[in-house]
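Mind looking over this structure? Questions follow.
Left out: one protein chain. Kept in place: all the others.
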Amino acid sequence: MSLELRGITKTFGSFTANDSIDLKVETGQIHAILGENGAGKSTLMNIVYGLLKADSGEILIDNKPVNIAQPSDALSAGIGMVHQHFMLIPVFTVAENIVLGHERAGKFGVLDIDTARLAIRRVSKDFGFEVDPDAIVETLPVGIQQKVEIIRALIYEAKVLILDEPTAVLTPQETDELLKTMRDLKSKGTSIIFITHKLREVREVADQITIIRRGKVVAAVSPQTPEGELASMMVGRAVDLAPQKHKHEIGAPILVAENLTVRDVFGVAVVKSVNFHVSAGEVLAVAGVQGNGQSELARALINLEDHIEGSLRLDGKEIRGSSIYDSLHAGIAFIPESRELDGVVGSFSIAENLILDLHDQAPYSKGINLSARVVLAEAAKRVTEFDIRSQSTADAVSTLSGGNKQKVVIARELSRPVKILVASQPTRGLDVGSIEFVHERILAERDAGRGIILFSTELDEVMALADRIAVMYKGEILEIVDSNVTREELGLLMAGVSSKKLNA
Amino acid sequence: MRNRLLRFGQAIKLPGLSFGLAFTLTGLIIALSDSRVLAKIGSPLEFVKSAGSLVGNSYLALFQGSIFDINLTKGHSFFQGFYPLSETIVTATPLILTGLSVALAFKSGLFNIGAQGQFIFGAIGASYVGFHFHLPIGIHIVAAAVAGMALAAIWGGVVGLLKAKTGAHEVILTIMMNYIAGYFILWILKTKSFLRPGRIDPIAPEVGLNARLPLLAGDNLRIHAGIFISLAAAVFVWWLLTKTTIGFKFRTVGANSQAAKTAGISVPFVVTVTMAICGALAGLGGAVHVLGSEHALNADIAGSFGFDAITVALLGRAQPVGTVFAALLFGALRAGGRTMQSSTGVPLDIVLVTQALIVLFIAAPTFVRYIFKLKKLNSAASLTSKGWNG
Partner (left out) sequence: MSEIRSNIQTRRLRGVSVISLLSLVSLVFFGFTNAGKGTTTFGFVLNNEWVIIKEWVISAATGAKIFSVLALVASLVAAGAYRKKVKIIIPISVATFGIFMAFITWVAAGKFIPFTGLLQGALLLAVPLVFGSMSGLICERSGVINIAIEGQLLASAFVSGVVASLTHKTIWGLIVAPIAGAAISFLLATFAIKFSMDQVILGFVLNVLVIGLTDFLYKKLLVPYQDTWNTAPTFGHLEVPILSKIPLIGPIFFSQSIVVFIMYAIVAAITFALFKTKWGLRTRAIGEHPTAADTVGIDVNKLRFKNVMIAGLIAGVGGAYYTVGSVGAFGKEMTAGAGFIALAALIFGKWSPIGAVFAALLFGFADNLQSTLTIIGVSIPSEFMLMVPYIATIIAVTGLVGRVRAPAADGVPYLRGGAH
């Protein structure tokens, strides 16, 4: 089945997300759509899937125009989609999730799940991975959840499968498995649209690459095109794929964690007795696939978690168990994982966001009185220093782009005296320009003698910035290695294979 | 200049239409529930005339009961014609305070439905200190007011503490606390210390003369110094929210409690203190009501102040200035409603309907736009859009 898009245009207010996009996916082809964060790829796919309506343009299937006004239209046309953020109900079982929307019901509407169970076992065996239909989705590892989504599309006989940033949450091994699955599906006649910003994967598996930048198609190229060229077409200018890291002296340890354990609401340990230290002038990267305890560990460093055990010392002083306020003001800067959720207050102005954790410090306030004049003056300084693009400091932060929001967070955290910078997935969802800015800033802080602990799931970022790398797997720090480790070795560690363990 | 006028026109269009719609619907209900009007349903012209005259008279009575009534000037000074306006202000005075109580809570992300119960405890405290002690002028008022505020602050603070410690939703908690307070005052008015000598009905002794708030416009008008207290409280809330670090904490928790926590703000602390301050504000309303106009505690002292407080805060979009104006408006409706009931026989409960409709339409601008087929502009931020989960 071939899928073609002609002249698809979509605007949100004054912002054009898709500008007259043309695209053709032939039968049995893996067509990659490459673009940086914010280029408009997801918007385009949401239109194809019926979650959004294009302002103009048409969609053709097998050269015939179709009207896709909602997901059920896409489904009946044979289009299946695996979303970047899974569309599974966490508290339902696998079978219930797959049956949803296509339920077979008997008398009185009683649900028939047995048929689905059989179909699930059959399809998953066909593709070589076993999934238990009665498992509750939220208990399954992320890679398996993704397989459930794929199985669902296949059970309903999708002829075109859209995969939106599927490898964001996978280990390198799981990514390879997924790429192999994609080739299998292709050989069986399924067309695949593969959306990503990762150049390596695209060149491995795609038959055709369409590059989208700022809502427009800028090129349709073959996978033989070198990475550098792809990158610059994606961004629109020459891109330095690796930031400059200067070698220099690493100082004394500033932050020391000993037997640090974090428990969840059930009392189960999600971070198990980890030991590490961060020294002045170094970047310690914590690598690992999402869901192995990194988020909790990052939060525990400023006591943002409820159940922390063990020891955490900053410059010799024990801070585990202190209040969040004290941890921050003892000298730790914290860039949270999700800036929308807890990094910024969308309805507050830029100026107010810049003093979120400083409002009761001099010079912003004296006693109980907040000085608006000082707040605005300092805000103006920061906006210039960190190149935050906005109309004025009184604008609400919600009007800023992702990159600029992150700059506000960074500006705030670095405008007080800090010894340690904790950065949790700092470049997630940012455009390349902002990513470059964040990397430069991290390295600048490192060069200025601060200790950086960077939590990142992006291998490229880890390898580019880190002096040492700690790999987390199932709540433990498997190993701490030097930055001259190879990708393959890192990949193995992230999958839980430790050479030390092997040789032990 | 033209731009400014246009923008002002835009800003006022939606609220204006909301008000118009609310009053029109109210008029319809008044007309269609009246037996005399319904009797004329046979002939359309008579029907419309009769309905029109009833509604017209009702709204006229509303105005006469709330602002100015020429009839009252007969035999008195011109000033006396403003008796209704003074009634409006007397009604609005405690309402401003309870409205501020709810508004401040909204700003911190909390729903303070408990203004009614907090008001009751404020009234109890002020009344007791008012009649039980004999203190010099000025000091007596302050002592009574402080007593009321303290009791009410505890009543509100308990809810904040429970929410902070257990995560229970303050909507249910405060509603329950209201009922408990309602029964409590019924009981306490039967106890020996609260019974007025010589009376068997549930009414407490009158507060001493030194505890009463002075009248402002002579003995014939009921307007009293409480209005200054209320306005001062509005200024206080404005100052607290916009100019202090504490207010900054409150607003941050209200806008995004997760970000507040990550920034080191103690959410449980903010929740508890906010509810205590809100309790004190509503309690001050109760105190002012007793010390300024009622002078004695009775079972129905809280009237509908707690209820109205919520609609006032919603209409005033939780801003101190807006709350003051909304309180004056709803105070006018209440005062006028009493006159309307006595002169046209329309029960004053219809005023509740009008209030609810006004708030409904103001809080759902999309609906008003839909009804009047208006184009969409930038949508204003909603006050709250949260569920039980946070």
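Details
Going in written order, the chains are labelled A and B, and every chain counts its residues from 1.
Here, a residue touches a chain if its C-beta (ideal position, glycine included) is under 8 Å from a C-beta of that chain, and two chains touch if they have at least 3 such contacts.
Owing to the predicted nature of the structure, the values given are computational and were not obtained by experimental measurement.
Listed residues A:23, A:39, A:81 or A:332: the one in touch with the omitted chain is A:81. For the options B:18, B:66, B:252 or B:311, the residue in contact with the chain missing from this view is B:311. Counting the whole complex, the residues of chain A in touch with the unshown chain are 46, 49, 51-52, 70-72, 75, 81, 83, 86-92, 96-97, 99-103, 105, 108-111, 265-267, 306-307, 398. In the full complex, chain B contacts the hidden chain through residues 29, 33-34, 109, 111, 113, 162-169, 171-173, 175-177, 179-180, 183-184, 186-187, 190, 253, 257-258, 261, 267-268, 271, 307, 310-311, 314, 346-347, 349-353, 355-357, 359-360, 363-364, 366-367, 370, 382-390.
Just so it is clear, only the chains that are shown with their structure count from here on.
Averaging Cα coordinates per chain places chain A and chain B 48 Å apart.
Per the touch definition, chain A reaches chain B in the complex via residues 302, 304, 323-329, 334, 336, 341-348, 352, 355-357, 359-360, 365, 368-370, 372.
Those residues of chain B that touch chain A in the complex are listed here as 243-249, 251-252, 255-256, 258-266, 381.
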